[in-house]
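Dropping a structure here in structure tokens format, bear with me for questions.
Shown here: the complex without one of its protein chains, the others still in place.
Here the chain labels run A and B in written order, and each chain numbers its own residues starting at 1.
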Amino acid sequence: MNQTKMKTKDLILAGAFLALYCVVSLGVIMVLGFTPITFLLVPLIVPIVVGPVFSLYLSKVPKSGAILILGIIVTLLSNSTGYIYGIIFGAIATVVAELIAKAGKYKSKQMFSISYMVFSLIYTTPYMMMTLARNAFMEKTAMISGQEFADVLASFVPNWIFYALIVLALIGAAIGSFFGQRVMKKHFEKAGIL
Amino acid sequence: MSANSYRQAYLYIDPRTKMLLVLCCGTLFNAQMGMVAEIAVFFVVFTIGLFVHGVKSAAKIFIFYSLAGLLPLILLHSIEGFMTIFFTALSTLVLIFTPAVYALNIITKTTTVSDSVSALRKMHLSDSVVIPIAVFFRFVPTLKEEWQSIRSAMKLRGIGTSFFNVVRRPILNMEYVLIPLMMSTANIAEELAAASMSRGLAKGVNRVPISEVKFRVADYIIIVGFPVMLAILYSLKQKGVIV
Partner (left out) sequence: MISIKNVSYSYLSNDELVQNLKDINLEINAGEVVVLCGESGSGKTTLTRVINGLIPNFYEGEMSGEVTVGGQNVTTQTLETTSKTVGSIFQNPRSQFFNVDTTGEVVFGCENLALPIEETLKRLKEVSDLFELENLLNRSIFELSGGEKQRIACASIYAVQPEVFVFDEPSSNLDVHSIELLRKAIEILVKNKKTVVIAEHRLYYLADLATRYVYMSEGKIQCEFSPAEMKSICPKQRKLMGLRNINFSNFSERKESVAFKESCSSKLHIEQLKVKYENTIALDISDLSIPLHTVVGIVGENGAGKSTFVNALVGLKKSNENIFLESKPIKKKERLKKGFMVMQEVGHQLFTQSVSEELKLNIPEENYDIVDEVIEKLSLTKFKDRHPMSLSGGEKQRVAIASAFCAGKEILMYDEPTSGLDYKNMIKTSELIKAVSQKSKCSILITHDLEFILSCCDYIVELKNGSVADSYDLDKEGINRICGYFKK
């Protein structure tokens, strides 16, 4: 049982991968965040790009709590606006992802993929308000970017956007997981860094 | 980073107070606090930053805030049409987010790794959380250096340079950037772990740092005063007394 508990070495590696994961995510988000349409594609694209990092992280630290640490930090960063339901949703996604990985005894690649798909739902949390608290969200946007911008946004963003984004995130994570496994095999295993 | 970054300029405040600072700035994000509160928050953070981080950075932030945040508001009366939307959006974004960004900057640039570990431990967080967070902060500047080097290497090979190429084959270009970065991270992380552990860093081991993390007068003033100020301004805004 001690084999799956995180030791000091794992904690340090976790911190490093945490940094890499966040920096890459942020990089992609900043590039995509410029136009409204690409802004909505974040839950699809970010999990794809970050897939390999997640795969490498889990292969270096296949321990209990690895996903938990990553998830908590990412949830907090994604929901810095303080939307409490977003944080709760993200926390739940993190815990479920951790449990799925645990079910695979931190070794099964399929379980890691499923875990990643659940994990990536964290990226939909900033958009929760658009569906679940639509009026409040539109008011906020109006205050930030003006009434006209809010109207434009309202006109092409449907009510069920949040659910759509959940689907997008799952698709993105599936692709990202596949991409991640491929990268691991093609590069890391071949180079013997694993 | 300038030579001054690790000397807290004139004032020392507890890392936990700095975290509270960020949270308070975060209350501006729901755009419900009103413009007076937003500007007040900025000035509080600006003053604190002046003493904690230094004149140079405070001055830079002030200039940015004035030009991108306040100036558009003043000019709003003299322009019309499309520019109105742009100016409003720009100004509001700056007013809402700048204090938080500055507060985050204060945390990362003036908190030593040792202090962050002490503060997190004082908050009764387990080492399983404390160590990764400390390493996180230590690692981000290293990542920046690695990234710059990889970028130069890419320029030399002529990959990932033209926008057209990147868009045409996105996955391939992603690989070009990610692979060296990931390998580099894995290697440096392992070396860092070996070095730190061979110097006695371990989970659960008690440390006695030379700089003690505790609340002092300035901390209490901020911890009590800032939220109170926010509460007052919020209720005044709700009552319609201020804008």
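The rule we apply is simple: a residue touches a chain if its C-beta (ideal position, glycine included) is under 8 Å from a C-beta of that chain, and two chains touch if they have at least 3 such contacts.
All of these numbers come straight from a predicted model, not from anything done at the bench.
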Among B:I39, B:I107, B:M183 or B:M229, residue touching the chain not depicted: B:M183
Interface residues of subunit B (partner: the chain not displayed): 1, 3, 5-7, 112-114, 137-138, 141-142, 145-146, 149-150, 152-159, 175-176, 179-180, 183-184, 187-188, 191-202, 205-212
Touch residues of subunit A, complete complex, unshown partner: 9, 186-187, 190-193
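To be clear about the criterion, only the chains that are shown with their structure count from here on.
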Subunit A and subunit B: spacing of chain centres that average the CA atoms, whole Å: 21
Subunit B contact footprint on subunit A (complex, rising order): 6-9, 11-20, 22-24, 49, 52-53, 56, 60, 65, 69, 72-73, 80-82, 140, 143-146, 148-149, 179, 183, 187-188, 191, 193
Partner subunit A, residues of subunit B touching it in the complex: 26-27, 29-31, 84-85, 88-89, 92-93, 96, 100, 127-129, 131-136, 138-140, 143, 171, 174-175, 178-179, 181-183, 185-190, 192-193, 196-197, 201-203
